[in-house]
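Would you mind keeping the following structure in view while I ask a few things?
All protein chains but one are shown at their positions in the complex.
The block that comes next holds chain A.
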Amino acid sequence: MNVTLWQVVLILISFFGAVFTGAKLLLSQMDRRLDDRFNSLKEAAKAGDDAIHETLKQHINEESKNSGQLIELERQLLKWEARLPIDYVRREDFIRNQTVIESKLDGLALRLENTQNKGGGHA
(Lines give C-alpha, C1' and ligand atoms only; values in the text may rest on other atoms or scores of the structure.)
Protein backbone atom coordinates (compact mmCIF):
# COMPACT_ATOMS: atom_id res chain seq x y z
CA MET A 1 0.00 0.00 0.00
CA ASN A 2 1.50 3.18 -1.09
CA VAL A 3 0.84 6.30 0.82
CA THR A 4 1.73 9.49 -0.79
CA LEU A 5 3.17 12.44 1.03
CA TRP A 6 -0.04 14.37 0.48
CA GLN A 7 -2.06 11.73 2.10
CA VAL A 8 0.26 11.64 5.11
CA VAL A 9 -0.01 15.39 5.41
CA LEU A 10 -3.80 15.27 5.13
CA ILE A 11 -4.05 12.51 7.74
CA LEU A 12 -1.82 14.47 10.11
CA ILE A 13 -3.80 17.65 9.54
CA SER A 14 -7.11 15.91 10.17
CA PHE A 15 -5.70 14.19 13.26
CA PHE A 16 -4.36 17.40 14.75
CA GLY A 17 -7.58 19.17 13.77
CA ALA A 18 -9.60 16.54 15.67
CA VAL A 19 -7.30 16.80 18.72
CA PHE A 20 -7.48 20.60 18.61
CA THR A 21 -11.26 20.59 18.38
CA GLY A 22 -11.54 18.09 21.21
CA ALA A 23 -9.16 20.09 23.38
CA LYS A 24 -10.97 23.30 22.64
CA LEU A 25 -14.31 21.76 23.56
CA LEU A 26 -12.85 20.36 26.78
CA LEU A 27 -11.19 23.60 27.73
CA SER A 28 -14.28 25.66 26.99
CA GLN A 29 -16.32 23.31 29.19
CA MET A 30 -13.77 23.61 31.96
CA ASP A 31 -13.77 27.34 31.54
CA ARG A 32 -17.55 27.48 31.81
CA ARG A 33 -17.55 25.33 34.91
CA LEU A 34 -14.85 27.45 36.50
CA ASP A 35 -16.84 30.57 35.65
CA ASP A 36 -19.95 29.04 37.19
CA ARG A 37 -18.05 28.13 40.31
CA PHE A 38 -16.48 31.57 40.65
CA ASN A 39 -19.83 33.21 40.08
CA SER A 40 -21.50 31.10 42.72
CA LEU A 41 -18.62 31.86 45.11
CA LYS A 42 -18.95 35.55 44.34
CA GLU A 43 -22.68 35.43 45.00
CA ALA A 44 -22.17 33.60 48.28
CA ALA A 45 -19.57 36.15 49.33
CA LYS A 46 -21.88 38.97 48.39
CA ALA A 47 -24.72 37.41 50.36
CA GLY A 48 -22.38 37.04 53.35
CA ASP A 49 -21.26 40.65 53.02
CA ASP A 50 -24.84 41.80 52.84
CA ALA A 51 -25.71 39.82 55.96
CA ILE A 52 -22.72 41.26 57.82
CA HIS A 53 -23.62 44.77 56.72
CA GLU A 54 -27.19 44.26 57.87
CA THR A 55 -26.03 42.94 61.24
CA LEU A 56 -23.59 45.82 61.63
CA LYS A 57 -26.31 48.30 60.75
CA GLN A 58 -28.59 46.74 63.36
CA HIS A 59 -25.81 46.88 65.94
CA ILE A 60 -25.09 50.51 65.17
CA ASN A 61 -28.77 51.37 65.48
CA GLU A 62 -29.05 49.50 68.77
CA GLU A 63 -25.87 51.14 70.01
CA SER A 64 -27.12 54.60 69.24
CA LYS A 65 -30.45 53.77 70.92
CA ASN A 66 -28.62 52.37 73.95
CA SER A 67 -26.33 55.35 74.25
CA GLY A 68 -29.37 57.62 74.08
CA GLN A 69 -31.03 55.63 76.85
CA LEU A 70 -27.81 55.70 78.85
CA ILE A 71 -27.57 59.47 78.58
CA GLU A 72 -31.20 59.75 79.65
CA LEU A 73 -30.53 57.44 82.60
CA GLU A 74 -27.48 59.45 83.61
CA ARG A 75 -29.52 62.65 83.44
CA GLN A 76 -32.23 61.10 85.61
CA LEU A 77 -29.62 59.92 88.10
CA LEU A 78 -28.10 63.38 88.27
CA LYS A 79 -31.55 64.90 88.80
CA TRP A 80 -32.22 62.37 91.52
CA GLU A 81 -28.89 63.15 93.16
CA ALA A 82 -29.72 66.84 93.05
CA ARG A 83 -33.08 66.20 94.72
CA LEU A 84 -31.60 63.85 97.32
CA PRO A 85 -30.54 66.47 99.88
CA ILE A 86 -33.85 68.29 99.42
CA ASP A 87 -36.03 65.23 100.00
CA TYR A 88 -34.00 63.25 102.53
CA VAL A 89 -32.14 63.66 105.82
CA ARG A 90 -29.17 61.48 106.56
CA ARG A 91 -30.01 58.83 109.13
CA GLU A 92 -27.09 59.83 111.38
CA ASP A 93 -28.17 63.48 111.27
CA PHE A 94 -31.71 62.58 112.21
CA ILE A 95 -30.61 60.38 115.11
CA ARG A 96 -28.24 63.06 116.41
CA ASN A 97 -30.66 65.96 116.11
CA GLN A 98 -33.58 64.01 117.54
CA THR A 99 -31.57 62.71 120.48
CA VAL A 100 -30.02 66.09 121.23
CA ILE A 101 -33.48 67.64 121.39
CA GLU A 102 -34.81 64.80 123.56
CA SER A 103 -31.80 64.91 125.86
CA LYS A 104 -32.13 68.67 126.26
CA LEU A 105 -35.78 68.29 127.16
CA ASP A 106 -34.94 65.48 129.59
CA GLY A 107 -32.11 67.56 131.06
CA LEU A 108 -34.57 70.34 131.63
CA ALA A 109 -37.05 67.90 133.17
CA LEU A 110 -34.35 66.58 135.52
CA ARG A 111 -33.43 70.10 136.52
CA LEU A 112 -37.06 70.93 137.23
CA GLU A 113 -37.38 67.71 139.21
CA ASN A 114 -34.32 68.60 141.28
CA THR A 115 -35.57 72.12 141.86
CA GLN A 116 -38.93 70.78 142.99
CA ASN A 117 -37.24 68.27 145.29
CA LYS A 118 -35.01 70.95 146.78
CA GLY A 119 -37.98 73.26 147.22
CA GLY A 120 -39.72 70.54 149.21
CA GLY A 121 -43.37 71.23 149.87
CA HIS A 122 -43.14 74.78 148.54
CA ALA A 123 -42.82 73.73 144.94
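Operating definition for what follows: contacts are C-beta pairs under 8 Å (C-beta built on N, C-alpha and C of every residue); 3 or more make two chains touch, one makes a residue touch a chain; residues count from 1.
Note that contacts and distances are computed from a predicted model.
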Undepicted complex member, UniProt protein name, chosen from "AzlD domain-containing protein", "glutamine--fructose-6-phosphate transaminase (isomerizing)", "Aspartate carbamoyltransferase" or "Cytoplasmic protein": "Cytoplasmic protein"
Missing-partner contacts on chain A, residue numbers: 92, 94-96, 98-100, 102-104, 106-107, 109-110, 113
